[in-house]
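Missing here is one protein chain; the remaining ones are kept as they sit in the complex.
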Amino acid sequence: MKKKNYNLIIGTVITALMVSLILVGMIYTPYAPNEIDGMNKMAPPSVQHLLGTDNMGRDIFSRVLAGAGTTLLIAVCVVAIGVAGGLLLGALTGYFGGWPDLILMRVSDVLTAFPSFLLALVVISIAGSGKYKVIWALGILFIPSFSRMIRAEYVRCRDQDYVRSARLMGASHPRIMTAHILPNTMPVLLSTIAIGFNNAVLAEASMSYLGLGVQPPDASLGRMLAESQSYLFGAPWYAISTGVAIVLLILGFSLLGDGLSRRRAVYDA
Amino acid sequence: MRYFLKKFAALMITLFIVSLLAFLAFQVIPGDAATAKLGTEATPEKLEAFREEMGLNGPVLPRYGRWLGDFFSGTMGRSYTYDMTVRDMLGSRIAVTGVLTAMSFVLVVLIAIPVSLLSSRKPNGIASKIVSAVNPVVMAVPPFFLGILLSFVFGLILKLFTPGGYISYSESVGGFLGYMVFPAIAIALPKSAMTIRLLRAAVFDELEKDYVRTAFSRGANGRRVLYRHVLRNTLIPLITFLALTVADIVASSIVVEQVFGVPGLGRLLVSSISNRDFPVAQAVIVIIAFVVIVLNFLSDLIYRRVDPRVRA
Partner (left out) sequence: MKLRFRGIALLMLVVLTLTAVLGACADGKGDVTESDAQKTADQTQTSDAAAQTGEAIAGGEITVGVAQELDSSLDPHEMVAAGTAGTREILFNIFEGLLKPDSDGNLIPAVASAYKVDGAVYTFTVREGVTFHNGQAVTAADVVYSLQRVANASSVTTYVSAFSAVTRIEEVDSRTVEVELQEPDSEFDANFTVAIIPAGYGAQSGNPVGTGPFRFVSYAPQESLVMERYDDYWGEAAYLDKVTFQVYASSETMIMALQSGALDLCAKLESSQVTGFNSEDFSILEGTMNLVQALYLNNEVAPFNDVRVRQALCYAVDIEEIMQVLADGRGTPVGSSMYPAFAKYYEDLSDAYPYDPDQAKALLEEAGYGDGFTMTITVPANYQPHVTTAQVIVEQLGAVGITATIDSVEWTTWYNDVYTARNYEATVIGVDASFMTARAMLARFDSAASNNFTNFSSAEYDAVYAQAQASTGDEQIALYKRLQEILSEEAANVYLQDMCNLVVMNSKLAGFLFYPLYAMDLSTVHFTA
């Protein structure tokens, strides 16, 4: 009996929807995201302004699209850097162990000595804020947590019987790492990526919320959410639409990731 | 025992390296405390005098040594910006952030473990389906958005508490805890959703394994299999994850503190770095590092205890 993979379906739908909206938004938005209209501040949702206007009369819908695009770009870059680095480091140290493992573990300990977000906060407080600095800071600082999870998986798997038998059959280390162990780490790996994506979007939104990430007037979901707090009572749609956008973004990918890992797991059994 | 000592030594070395790195990092930042404090009034002579007095000159290692000495002394050094000892500045903030982190962590464990186990017993049951549907949504909500929503609903509308009206524990312990519950929930809910996801994935993974099938075919009770065998094997990724989670909780608390106006370490960290107030910034960094490293250390120990197959 094959169970329908709801997660995969819903995840794909949401993600596709968000991504296509964002892509369209890159070419066309109902209003320029930064266009100010002092006469029309804090307007409730209407036909002209689907999600209303903010405290400077800017169209919230356009800004949400633009902000979502920025957040997406940053998160994808960050996760890409993190996974690439993490996979490399984690696989090597987990599988081989020995003194490279010890050194890398110590270094990784130092870097995970406090959470990547905090470290990025420190780095950005020092280096200054801005989109690209955020991407590199977060990306590099995500590597340790990825590599830690991956290493744990490799450590768990390397002493398993199938690995031993593969060695006996003369398989080379790289082959074992990629063809044998890697597929078995997939469920956890994909889960970790999904969680990593969560964290990346969260980190970017948090950074922007604190004012350290994407600078105004560029739209950024985190920054908009921060600004919307003042207007909660008078204009709750500002906070709600921005927050929901963030949630949908994360949700879509997270379901997608979950659905994918579910598929893999079934296939693997 | 030998393993314990080895790990402990490693812990100390790591802490040492962290503090050294933090110290060095601050040396390379442009702008120093002298210009910050003296301002345009400062002539080159006055700047030098200030630097001499605060010990900002001289080779790196002795300065680091002096900082270490200051740090472990009663006062933990003096702030460059404010006329206070570092200890006074850190004072209540550590307790506040500490309590918030602890409360959040407890909530995460209390929510995540029961929910995961109860819902994954029957992979196709209703409980499992509901959790599968709701969990990703909760996970996708940023803690600070949840904080804003909580403030709005429970604070402004239901008036169960006054957002922004932080009550310190010296005023009223009950009020303090009552206020902190809300930021703690804002942090805990998304994190527990993440934990649930991981735990359920791990449990499902285990349930597919041969030994489980064997146990079932031998007529073992579902519950027994779950808790004795499956849980044990899922403990490893769970504990590793939980240790990392605390670090994340500390990170989330920095942002959530801002939403609720809680005077914790977060605000202090950001502002002390901006002010180039190194003694304070370094102290905060080292303390946070200490907490996280100790937790990693503990999780390593437990990990070894639980799964003797693993030789680290």
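Here the chain labels run A and B in written order, and each chain numbers its own residues starting at 1.
The working rule: a residue touches a chain if its C-beta (ideal position, glycine included) is under 8 Å from a C-beta of that chain, and two chains touch if they have at least 3 such contacts.
Because the structure is a prediction, the values reported are computed rather than measured.
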item: Of B:86, B:181 or B:230, the residue in touch with the unshown chain; value: B:181
item: Given B:161, B:241 or B:278, the one touching the chain that is not displayed; value: B:161
item: Residue, one of B:215, B:268 or B:292, that touches the chain absent here; value: B:268
item: Sole contact to the chain not displayed, among B:132, B:195 or B:258; value: B:258
item: Subunit B residues that touch the omitted chain in the full complex; value: 31, 35-36, 38-42, 46, 81-84, 89, 107, 110-111, 114-115, 117-118, 151, 155-156, 159-165, 167, 171-172, 174-175, 177-179, 181, 223-224, 227, 258-261, 263, 267-268, 270-271, 274-276
item: Interface residues of subunit A (partner: the chain not displayed); value: 34-36, 38-39, 41-42, 55-57, 128-129, 211, 215-217, 226-235
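Note that only the chains that are shown with their structure count from here on.
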item: Whole-Å gap separating subunit A and subunit B, where each centre is the average of the chain's CA atoms; value: 20
item: Subunit A residues touching subunit B - in the complex, by the definition given at the top; value: 3, 6-7, 106, 109-110, 112-118, 121-122, 125-126, 145, 148-149, 152, 155-156, 159, 187-188, 191, 195, 198-199, 201-202, 205-206, 209-210, 212, 225, 228-229, 232-233, 236, 239, 243, 246-251, 254-255, 258, 261, 265, 269
item: Residues of subunit B that touch subunit A when the two form their complex; value: 10, 13-15, 17-18, 21, 25, 29, 124, 132-133, 136-137, 139-145, 148-149, 151-152, 156, 194, 197-198, 201-202, 204-205, 208, 236-237, 240, 244, 247-248, 250-252, 254-255, 258-259, 269-270, 273-274, 281, 285, 288-289, 292-293, 296, 309-310, 312
